[in-house]
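Take a look at this one; I'll ask things after.
Complex shown without one protein chain; remaining protein chains in place.
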């Protein structure tokens, strides 16, 4: 519902093509569907440049299924994050295109591989092996949104040659997502090596004074490399959204 | 035990209608019942305007049952919060009027629908679907106390049109309870849109740096909309009590 | 800008009384004034039931003065909180009605004592003497908004007889604001004694493990008395707003 | 090994009753037994006025059993805290005097009821029913150490009459232990009402912003009643030790 | 106002020696004086075993002076803590007995050295030199209350021989107050060496991860020596109160 | 020093144009200048796409001046953040092109307005007036880097019409920076309204439970709008760098 | 890949023994193996003085097995920490030399007992019995690396004679590792008694305000004994690495 639309409706009212009551209705009619427990936002794609994504944590399977059906009814794509295997099992019978990334816990139902307007490659880097699930969440979401993805897993700074050895891969990306737990230092080093936007995702991997990812989060917020963007702990999904938005420019 | 009562006892002593020993006893006799592990407050209704509510967490089923029986003996209403289904199963045989809100985890045994002195409608709003259990706790408690309730679930600020679309519903309420996790931003937006008292309840839904509801709690405490009341994380019960107290004015 | 207004504009467009361009302008014209560094909200009174209040912290004196002049131009009332004496000195020459509560750090310029629709008395209680500045902020704001106020200062629970001695004063209030630092226990005790809505304001008075008011804040959020509303630390202003909103019901 | 003992050994050396080598050995021989995984302190009773108590958390059942056997060998009393029922089951066959307080999770093997030098009564008060396990830990430890105990459970400040009604019981105690979670306000109120030493134990009962007992801990550390002693969260054992030490004076 | 008093009043009413109105008045008349900004508790000595102490932080000099005058009027002793030298300068002209402990920031006006019922010696130990101001606060308060005091300053565990060398001094005390910042380890070591009650006061001395005393506070709350009482950070006053209460037993 | 350069050096060695010693030297010679207290990174522009920026906090004026001179010697641009007016006064005599943004505390010496490859407009939004200094830091840095900037100050969600009224301005930006303290809710609302990348900067404006910006930081990290990038508290500079990097794509 | 190596390659290029392409390849070829989910660092021994250790937490069994096989292929030693018994069961069939320390959760496959260049003994001390698992992790790692180890378990400061009694053992060590939870005070006392480097490891043993080891961590960071090194909570592995590095000097 953009200003242009308001103007068109007003013009239509003026020209008597539309009654006042109907215009008022239109002005108030907003493109979401009320399922009582959820209001599905069918026009989020128009407004935010990406479809509504179902965050499954804290929702019952019944609720997830109903939201999926509501979106499929409007021919929308399904991206369901934090989805246990049970959710995947519940969605498979509904649509045979259902796919599941077990490590990343993302279920998708995509209508057809859209030709992406996204121009470049998003590079996913992780500090260690235990950060991979967060990377895989981002991987599937980026794919579903239409961005191409490269990966460099387990290139943490304790063996910095593993990182320096891959500078060409790093330079070939348009946007870089750095995913790391423990000390989270990878974000600063990558930020210092590259001219592209760097998105840092702290992970909850680690123990003791990593405090479930707080250590890495603070490291990244205080990165001595200028302009590193930080996401919530374990938020691979959010990093994917931001990277795709940038990649669409 | 109000000052008037003290005066009456004193008068009775003066007129020799009551012995000093008995008066002393009366002055000390307070309206609670000692179950050893609990002191049931039978006159809380008089004092605080609402019945004693049983908070089940940390109590054994035996303890809950004994408290319920003690209250029913005095013809009190039962509102048991944080009640697992096992508690509901234990109460059902005691009184057939027992009802259970599974999402909200509240069991009630209500004597009869009291004609409420509460004047208006309490509106329950949630930011997302995963905040609904807290809202349902509030819903059942408000109902039991005698306030009428409206609900607007899943109207978070990421799709602000869902909220703006319901401004009439918002304006028709006397008190508003906003229940939200993650960023908790809904409270500020609703607080800015309305002239009624707004009670904000942060929820523990979210992950990572939501820190079990601390993020939403802090957001709400720092609301840029003036005069938003904040409750403890997930405290739907407390919000219902406050809303009902206000609604009784 | 309510739905009725939209309908009226649409009717006017239909009847050619208003051009489309002008209607569009009207639909977008919202009642605030852009001072570049601030957008003064002249219709907040209509929308939220109370005037825009100027929070002086972080604003230069020049900025405060410009906002004050903008509001006075529209015949609005001035309530400026967290106002140092220098701000008061700067406002006095602008309007001779300027008053200043030094303890509470509130400057006001009120057009005339409005006959208040607020029905009852708001009672301000403090745990100690050092909580009084926060109470005084609330006092002046409540007065400016049109609520009558009573005070009970220094009635902390370490001498609970001081509190019990004043139960009549407590019972005569319609809304109670409890302001306390250190252990913040006063809120729970008052909440247990009264049937009115209780608004708790933690203060930063105390030292060591009071952590600038966090101790009292947590105490109040965890009040064992049901339904105590909590405000931000030292937020006497917010408590006054909420109390007044309730008092207006 | 007190200074007097050193003097005696030196005298014995001088008088050639003891060889230098033996004296050196004695000076270094300290009254503990090395079990490799534990060094059992058989003389703690002499040094600290109470026997070594076995904290079972983090110890295997085998380790607990070996420590118990080592102490029984030296005719010591057994007090085992944080003891699961399995530990109790493992100790019963070793000594038929084994007793178990299930709520408080304390197992004891006491040689004979010692005539206590402890002069007065220790009063255990809890704010609510869910604080009782911590109180029961203290109860059993106090009993084992030889202090008499009184209890007032569920006398939280939300119904302050339950507390005021029991002032005689409160005044008859020599030491008071206040055990409370949530807002922990009971400690301040009791501290204000009494002239005896008050020991406050925060408990982890509560939810949300109680942060596992931090809220109550901070309340108690900031008590506006002067001189309230605070123990670690859920540390009923420590409170009992301190109360007994005071009661032995 | 003890139960006996209530009984006496009731008897007097019965025997017509006292009118109902007057009795009611008496029952409600409680021994504090309302200065508007403070309610001075003249009978705290009777109730809590020690006089009301003036905590000067957050009070204006005028307020402190008025409270002092109110207490002196009733022949009470003055103990003013957290008192800057300006406060001392303001009190000196009022009463020539005014004394001031600059390091401990305590001003006192004591009527005559009372013969103390306190039986033993309270020992004040500090870990370092920078903990002495907190110890001096305790020192002056203990003296004013009537307890004898010994001191052992700068005996921190980094040079444990300084501590072991003074075991006789330690053993001669009835109550021990351990005051330490930084690692706060002194409390555990002293707690392990002694059978008397040990009161631990963390101080804000230190830097970095001492977090203004939090490190020492946590150390003391987690003391591996059983039964160590903990006070708020820098709360020498509270420790003195508790020690004196114990010393009075 | 890119792989191509290494290859060229190797070729030169092979063809005997360069000695081994010299080649080794070259391979190790990196484009920074060692000032002992600082190593000025003259090629950061090549590597990271933006010049080295001088963060003045914690540096002496002498150190800042030396770094500035070192950069000017190599014809670099000067951007000095967190620069007090004294620093500006020290730089002015060195180069007459020195400019100073007092609110944003940024001093710049720019060689000539470079024709920017940055394609679009960066929009700076603030929640309130006290967030403007952070916005001004970003403003000056963006200008110096070559991005065009628009501003919308004081459009916080408490008056959401101020925000909705400016949707055209919002939609015309290529990248959006949202700067807000207190509840930080503006980021979520803007994130929900727009399809561009949104960079959120929490500010330390606010009091009490805003904890110097932590509240806003957590709100933003938990934004319910997907893909909001978060920077350190008050880090207008970092946001500008990131926005410019995105704008250069 | 040390500077010498670069020089050799350059010489070889100059002498035409190696082509430019091959030299470039060599310069970029770094000694790790890419398993996609992990990059195994085969030359870490050369670079850091100790082999790559497999941290099993957050890795699937399949991933651990593949890393183990990759290292065994290159004849490396296997040290797998945080290894559940299932991992041990999976490694046993691969190599019969597999050993497992159950308490310390470390699995090792060592080629032959290497003659250690490590000169002295590393002493492992624990405050209590529940700290032993962390000590055992360090024990096995030290053994595998080639350092000799002594142990003193359960010598916490609550019974300081247990510690003083073992001063000879303490003095005979070259490096000391102090492992303690709860108050963590042992590190300060040992640090004060010894001239060797002391490495302190806080453990998560304890409850309540030990906050999973934060209390001990802070105690150790604030040790009043100068020069105590601190490791992450429960990081026995890291302490072993550091101790061994020092022991190798």
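Read from first to last, the chains carry the letters A, B, C, D, E, F and G; within each, the first residue is number 1.
Please note the rule applied: a contact is a pair of C-beta atoms (placed from the backbone, for glycine too) under 8 Å apart; a residue touches a chain by one contact, two chains touch by 3 or more.
These figures come from a predicted structure and were not determined experimentally.
*Asks:* Which shown chains does the chain we cannot see touch?
*Replies:* Within the full complex, the chain not displayed touches A, D, E, F, G.
*Asks:* Of A:49, A:133, A:159 or A:238, which one is in contact with the hidden chain?
*Replies:* Residue touching the chain left out of view: A:159.
*Asks:* Identify the residue among G:16, G:75 or G:195 that touches the chain left out of the display.
*Replies:* G:195
*Asks:* What residue numbers in chain G mark contact with the hidden partner chain?
*Replies:* Contact residues on chain G toward the absent chain are 3, 47-50, 53, 119-120, 167-168, 174, 191-197, 199, 217, 221-222, 225-233, 237-242, 244-246, 249.
*Asks:* Under the stated touch rule, tell me which residues of chain E contact the chain that is not displayed.
*Replies:* Where chain E meets the chain not shown: residues 128-130, 132, 153-155, 159, 161-162, 164-165, 205, 207-210.
*Asks:* Taking the full complex into account, what residues of chain F touch the chain not shown?
*Replies:* Residues 1, 28, 30-32, 36-39, 41, 44, 47, 55, 57-59, 63, 202, 204, 212-214, 217, 232-235 of chain F touch the chain that is not shown.
In this text, only the chains that are shown with their structure count from here on.
*Asks:* Between chain C and chain G, what distance separates the C-alpha centroids? Give it in angstrom.
*Replies:* Here the centre of chain G sits 58 Å away from the centre of chain C.
*Asks:* Where the CA atoms of chain A average out and where those of chain G average out, how many Å apart are those spots?
*Replies:* Taking the mean C-alpha position of each chain, the two centres sit 38 Å apart.
*Asks:* When the C-alpha atoms of chain B and chain F are each averaged to a single point, how far apart are the two points in Å?
*Replies:* 49
*Asks:* Give me the residue numbers in chain B that touch at least two other chains, ranges are fine.
*Replies:* 3, 28, 47, 128, 159, 191-193, 208-210, 214, 217, 221-222, 225-226, 232-233, in rising order.
*Asks:* Would you please name all pairs of chains that touch?
*Replies:* A-B, A-C, A-F, A-G, B-C, B-D, B-E, B-F, C-D, C-E, C-F, D-E, D-G, E-G, F-G
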